[in-house]
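Of the protein chains in this complex, all but one are displayed in their positions.
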């Protein structure tokens, strides 16, 4: 059983996202570690790319901050090595950085180095299943998982193709659009979960989850995990804006993580959980 | 014999030009009177028109000043009546003012009123011989002369047509272009004079004459008169610019007139005068 | 050289020989196609100018007015307006005549830029006179002329606008008439200019008449365009004049009002055909805006290209004969027409052309089933004016410009 599979094994997983190096290397280390203390089961760690076409403004700004502070793929791997966390790490980045690393011309060098540094899996928002073969192979070679995103618009053949390639967990996109915290959580989350229910892989729901309440509802709707990015990045951005010390921001992140984790757990325990398998 | 013919009868005529009402009614009266004291034999008195397409910048500016000071055709005739001068007056203006006066739709009202006020003739720079029939008739009716301009480019049939209609004197344009003082006096003056020599009407040369020296040479070349505008208007303009009292400007005009008249007389006396009739 | 009582040649004697020479050249080259002049002219209009310009059915205006509205797209001509038809014709003619220098006057700069373009294309030296005040107001056009290699000579006398520039150009021509041709920008001036410029612009109606027959299956019921000096007007009307079933509308600039201020010598409009009277201006007898004395009034329009106190003598004659109906649209109606065409059809028209569109809006019920409107030019040159004027008024259908309010202007 992989480390990621283990993380989803008992109860709903809380999967927070932060961009590595935002707003600087040292603070970012502290922030990611705070997430673990707050209850993270898996952490999605963004490697910033200059053209983040799938991100909303919140994460885009985080990426700009991290790049300006000097984050690069090489530094990212050092960052992963410097991190004192014990949970599995998923590298979230764009394909060009994976493709160019090392000798370039393919993903192998990147995946090898990532695995070495302690990365357990990848999610690459601009790499659809059709173009993913080389990365899939490199992941198999180096023992990493390859997470795919399933969107509300993904159906039929496309869905089959994705689900046949996914490993680790499937990232169920709760609504259309790019990343970003929303107060309204679409009913599409439940629909989407239903569409992927038949596959035997953990289903983590992301996009727009910003409170414990949301997390609870998503888990109630059948999710095996909740992915939260923008709501956490907002705390980092607020810290930058106000000039708060890193320790203050870290403690806020930890608090937010606890709230989200608690919500997820509430969703799993209390109410009847409409497991699609059982309906 | 008309008053204009008389003015050309004994010796070369000095024909100065000023715009009526430049820079104001009272000063302008004084300036025109100064010209007579300086020796003017005929005076061309401009009635300012808003679009003086045949004028150089100097006279154009004079016209702007006169218009701004309130000169109109009606005021112009009062001006002529107020003038205490004894020499013949030629009204120089554009055809639209002549055409619109009184009832409008023809030159008759204008010419009648002008003759009444004491105008002896007209020169209309935008009225070629081809379009002059109505004005010619009105002049005949009211006993006025109609002066035409002959340009260096006027030849053959056109010349004949003009010379058959001209009365008072023919305005021989010394060079191409519009009005304006020049230090170089074209040889074309002599050529032009030769072209009109055969007609029995006084020949007055204008365009670019600004000194007694010029006046002398023009008369030596066969002219019966010299027409000077811009060089005099320059004195008015200078007075405006410097804020000189009208009496000072008037005395300068008188002095300049004397210089020009003296030049014309020198041209007629000293050297052999190449009368085309005699060659 | 006459159109009923209008027209003629009221110019300084020094210019008469040049005008006679031009008259001769006009008859030989333009009317008789000597040396294949007209063939070369038409070929260059096609290759360099982009003729034929399309006739476009305006789908959304047609729906709005429950009629077939067709737009003649002179805005697509090289340089962005019909002006090139005339400038190219005259510069080419000057070349055939052996002249080696071109002069022109310009107010808003459209005629100057068209002339500069034609001169660059044909390798002729070009000098454009322009009032100092106009130079400062129309910098992009000045720059375009300079880019095309023309000299732009500022005229500083008087108010430094079009009228002073015309006098200065006349002066240059009078001085250099032997080797220089003066490219007049409209169907105005002494004969043969009004007829010659009309014949260079006639291509508009040659095309439009044929195109309307093709697309609509018949001749239009009404033909409309703006009228300032009247060159696009005569160009559009020329071939329709003999079609009795076709109503012709010359839409003048009503400005802010048709009233005049005699004391100040100002007409707050340029509606010469509607309100002007007979007189002599710039070389010909025509309708003009003048005070009781015959002094020319200062005209006004939001559209610089219509802002002229005279009008072509032939157009004046056609109005007197009731063959052409003179109407007018004010500044506000023109601005609304500008916004309407921009939003409904994706064509930003010149403010000049927008006057005709303003008239159609208010009178479409009288215009029949097939309506032909000339988009005489494009509106890029007018953006700043429209931005300012729209901001100051309450113009129907104008987009809000919040995007700009932080800095204002361009």
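Lettered A, B and C in written order, each chain numbered from 1.
Just so we're on the same page, contacts are C-beta pairs under 8 Å (C-beta built on N, C-alpha and C of every residue); 3 or more make two chains touch, one makes a residue touch a chain.
As the structure is a prediction and not an experimental result, all values here were calculated from the model.
When the full complex is examined, the chain removed from view is found to touch A, C. Contact with the chain not shown here comes from a single listed residue; of A:22, A:36 or A:55, that residue is A:55. Which of C:119, C:351 or C:367 touches the hidden chain is settled by the complete complex: it is C:119. Only one residue from A:127, A:193 or A:264 touches the chain missing from this view: A:127.
Across the entire complex, the residue among A:73, A:88, A:121 or A:239 in touch with the chain not shown is A:73. Across the interface with the omitted chain, chain A contributes residues 49-57, 60-61, 64, 67, 72-74, 94-101, 104-105, 125-128, 130-131, 148-155, 158, 162, 173, 176-178. In the full complex, chain C touches the omitted chain through residues 46-50, 53-57, 60, 73, 75-78, 80, 116-123, 135-136, 139-140, 142-144, 146-149, 152, 154, 339, 342-348, 379-380, 383, 386-387, 399, 401, 403-404, 407, 409-410.
The rule is simple: only the chains that are shown with their structure count from here on.
Chain C has its Cα centroid 65 Å from the Cα centroid of chain A.
Once the centre of each chain is set as its mean CA position, chain B and chain C turn out to be 37 Å apart.
Centre-to-centre spacing of chain A and chain B amounts to 96 Å, using the average Cα coordinate of each chain.
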